[in-house]
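Here the complex is missing one protein chain, while the rest keep their positions.
Order as written gives the chain letters A, B and C; numbering starts at 1 within each chain.
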Amino acid sequence: MMELHEEDLNRVEKKNLFASGHRACGGCGQALAARLVADAAGENTIACVATGCLEIFSSPYPDPSWRIPFLHSLFENVSAVASGVEAAYKAMNKGPVNIIAMGGDGSTADIGFQSISGMFERGHNVLYVCYDNEAYMNTGVQRSSFTPYGAKTTTTPMGNPTRKKNLPMLAAVHGIPYVATATVDDYRDLQRKVKKALTFEGPKYLHVLAPCPLGWGHSGDLSVLISRLAKDTCLFPVFEIINGSVTNIQKVPHKKPVEEYLNLQARFKHLFKKGEPTGMVAEIQEIANQNIERFNL
Amino acid sequence: MDKLPLGLALDLRRVVPYKTGSWRTMKPLYIMQTPPCTHSCPINNDIRGFLRVLADKQDYTEAWHILTRTNPFPATCGRVCPHPCEDGCNRRDFDTPLAINSSERSVGDYGLEHHLEHRKEVLATRKEKVAVVGSGPAGLSCAFHLAKRGFAVKVFEAAREPGGMMRYGIPAYRLPKDVLQREIEAILKLGVELECNVKVGVNIPFDQLRHDYQAVFLGLGAQKGATVGIPGEDARNVFTGLEFLKAVNIGKAPEVGRNVVVVGGGNTAMDCARVAKRLGADVQIVYRRTRVEMPAITAEIDEAMEERIMFRYHTNPIKIITDEDKVVGLLCVQMELKEADASGRARPVPIPGSESVIPADTVIMATGQEVDYDGIDLAKRENRWISADEFLMTSVDRVFAGGDAVLGLETVSAAIGQGLRAATAIEDYLEGHVESSLASPPVVYFKDLNSYYYNRKKRISKEAIPVHERLKSFNEIYPPFDPGEIVQEANRCFSCGLCFDCKNCLMYCPDNAVNLVPATGRYEFDYDFCKGCGLCVRECPCHYIQLTLEK
Amino acid sequence: MIEIRIHGRGGQGNVAAAELLANAAFMDGKYAQAFPSFGAERIGAPVQAFVRIDQHPIRTREEVRQPDYLIVQDRYLIDSVPVLDGLKPDGLVIVNADTCPEDLQLKTTATVATIPATEIALEIIGKPIPNAIMIGAFCSITGLVSLEAVQRAIREKFPGKTGENNVAALERAHEIMQKGTGQPC
Partner (left out) sequence: MLKYLEGSHAVSQVVAMCRPQVISAYPITPQTHIVEDLARLVGEGKLEAEFINVESEFSAASVILGASAAGARAYTTTTSQGLLLMTEVLYCIAGMRLPIVLTCANRAISAPLNIWNDQQDSMTVRDAGWIQLYAEDNQEAADLHVQAFKIAEATSLPMMVCMDGFILTHAFEPVDIPEQKEVDAFLPSFKPQHIIDPRWPRALGLYADPRFYMETRYILHRALEKSEEVIKQVSADFAQAFGRNSGGLIKTYKLEDADVVIVTMGSVAGTIKDLIDRLETAGKHVGLLQICSFRPFPKQEVYRALKNKMNIVVLEKAVSLGRGGILASDIRWSFPRAEQPGRRISSYIAGLGGRNISTDGLMEMVNRVSKEHVELAFLGLNKEIIAERDL
């Protein structure tokens, strides 16, 4: 494990290695997250990106937004591709280099789940960053296994009946050394976690909540506020899992009712009848309460 | 020709970025806004500005220059101003307002200790000469600003020393004389000519000034103490508030005896009472109404009470009882309040048969002040105050006026503010163009801020020295902030309406359309790429960014 | 071209037997080919393996349909599998059985020989794996491949104790058949 000094970890990085000119919607949380991650990782980094919104808006020929090496092939195989890059660097005695595999929730938790599980289990020295925008945004907001309970998508018009798949925990049970969650509003924390993750040898998993103005139904200027509210309503706990033990949980001293989060997003509008919350809202509050209990937020 | 790589592989160092700026319908702009402190300051001091240099650079010299850009009396105002700025401060709705007044005092003192000199705005001296009548806060402020702008200014002062109310009306425990003296000297260093012991209208005819000078500013103040006109006022040991304060301030304190009664509820009354107390007397304040109606600054009243001055409300003097020509007591009647009168305050009405005598060795009538118009004739309002238009020009051509003489009884800061405005008006007048002071940008209120990014932190406040200590001397009762405390306090400033380098716009822009310009250290938008999503506007803590329609 | 077909049950080393025979022939300077009747068979299931031996390179990939020789590693297959299919009339079939050839009552004009390979295997190798014994018997009767070559082939494939045991078993089988028959009839 490579050592990094506190001041290096805490330094905010702005290098524009994920540069202007991408085709993301205004206020895109994923574009923001991608730049924060790339800048934190630095120039000596290879980005392997899964098919998805990020890939589409950042890698059109001939003017992609990446300024670090970029490799994309398919939707469900980014973990394996990154594994291959890592294997090649080993075989050729090249490096050290940061290898980051990244994708949205679909390519991470659904179609790419087998691949990511394989990468974790084989112990490749790769950081996987999941930009979680809670649905298949690239194809027009269809439900994914990260779509939260109650959220409306084009394939769950009545609201999603199931709860969100808990990938950080699933990653952790693979026995990988570092797992963390983060949100775009706290860029210091996010960049710190990227750098910290890269100090660990082996597979790392960073789960970033990335608000999607289009899919969540909010104006672009609210992306940061909403991601913050996800934390403050305890719907998205922020923590690290280092060598299997949950740690550095971000406490939420001033907890807010989930309504404050839901109210800002059209995808939850149907949960309120004439402004009055329906039973589903109570259910969502229950999810928050369980997080509070589980992580002692 | 050398071929491109196979399979659409691409050399990323050759990429020409696609310009997403064309997607924009709304456009973010960095626009400086007016902070509420400046807005509520009669002098419009750049409070945010001087606090920032303290917070960012701990640069007291720069802070002093920023303050004195508008106000030549920071050390003075830092002591005597009732600081409406702090009432405006947006932190009031968050935790507690900034200690702006104490900070100003420290910066002012720093300027004095380090003999900082004012900078002229215009180095060339202009041909026009301006006469300023009265060296009070209004007069000196006007002279100061005119001098900085290159005018030849001469100040005429009736008294033996300059300063007006600041020197003769304010006791030393509130404003040490040397502080005032040095701030005045700093002003004179700009080349302002001062002639004392000259009463315009008496020693020189008013018209001669108008003849000799291209413009005249009247900062006459309200120097005449007004009495209520009850029997016995002519007795020895009966003073108007101003007489009394002036006497003490020039070191000729009268023998006040054991019991002193002060009549009135204004600041002068408070000052008189507290001065008398320091002269060793038992002091009572007699007022017709209740504390609520008292015009004096709350702090003044509180301090007076701390200093164990007796307040007699609903009490009205009818007659000063004398033994030969010496005061022995004050006959008063109890009042009750009836429906409000013209002044909007409850109207006091005597209760029959409630007369009583308050024993007194000295009676001080702090019951109002008037302008001394001796030899100066111009239009008045309410038959008391000089009437001036919005540019502070009086009914007489080329003659401007400001301060108490125009405002009625107001604060030192208000007078300084008018001096400043008059200077601008005179400049404009002499240059023959209309009032040039720009309409200031909108004021930022708490609701406009994104307070998430600010931390709660209580303001620093200093305990006044204990009463028994205070009363032993005329020393100041509040110790100054030490430099560390000032910086700490300055750091609490929200910097309402002006960037304080929080980096939010830089870090949060999903399109990297915000750049830090190394040369200026300022941020600027890259409109080639900005999509106008408004994230920066939303996350700017201090409302420095505005979203405007793309034109 | 000589064609051999080996019948057995999964686990009796049928493919190994074919491989060893072919390898031995190769060592004797002949061309040889060996391949199993490929499948997903598990231990116990009936399987086949094929061997071709020739002076010239072998090109055909066809399964052996008209073998010159049959090696049957388990007598009970005879009841369930048509082992004799296509056996040349003048061919030879060697069966792992502790009875006289006659007792098997095989309907064929070809020569029938038997040897109690399982018993011998248990005695010498300690496992009921008859292939080495069957090969030994085959060499002994046909002389088609040299005993030395088979010994080398076995030692090459199974270095160490296993190899030596099998070689021993091979030699035992060879002796027995030299005496004419595996059975006291």
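As a convention for this text, a contact is a pair of C-beta atoms (placed from the backbone, for glycine too) under 8 Å apart; a residue touches a chain by one contact, two chains touch by 3 or more.
All values derive from a computational prediction rather than experimental measurement.
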Message = Can you list the shown chains that the omitted chain is in contact with?
response = A, B, C
Task = Kindly state which of the options A:Arg35, A:His72, A:Lys152 or A:Arg228 is in contact with the chain not pictured.
result = A:His72
Query = Which listed residue (C:Ala34, C:Val93, C:Val112 or C:Leu144) would be found touching the missing chain in the intact complex?
reply = C:Ala34
Query = So which of A:Cys53, A:Val85 or A:Cys130 would be touching the chain we can't see?
reply = A:Val85
Request  = Name every residue on chain C in touch with the hidden partner chain.
outcome  = 18-19, 22-23, 26-27, 31-36, 38-40, 58-63, 65
Request  = Mind listing the chain A residues that contact the chain we can't see here?
outcome  = 43-46, 48, 55-56, 59-62, 64, 66-74, 76-77, 79-92, 94, 97, 114-115, 117-118, 121-122
Note = The missing chain sits against chain B at residues 5-13
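Here is the rule we use: only the chains that are shown with their structure count from here on.
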Request  = Please categorise the chain-chain contact pattern as a line, ring, star, complete graph or other.
outcome  = other
Key: Chain nearest the overall Cα centroid   = A
Ask   = Between chain A and chain C, what is the gap in Å from one C-alpha centre to the other?
value = 64
Request  = Mind pulling the residue numbers of chain B that touch at least two other chains?
outcome  = none
Task = Indicate the residues of chain A shared as contacts by at least two other chains.
result = none
Query = Any idea which chain B residues touch chain A in the complex?
reply = 8, 10, 12, 15-20, 23, 452, 503, 506-513, 526, 528-529, 531-535, 537-539
Task = Under the touch definition given earlier, write down the residues of chain A that touch chain B in their complex.
result = 12, 14, 16, 18-29, 31-32, 35-36, 60-70, 187, 213, 219-225, 228
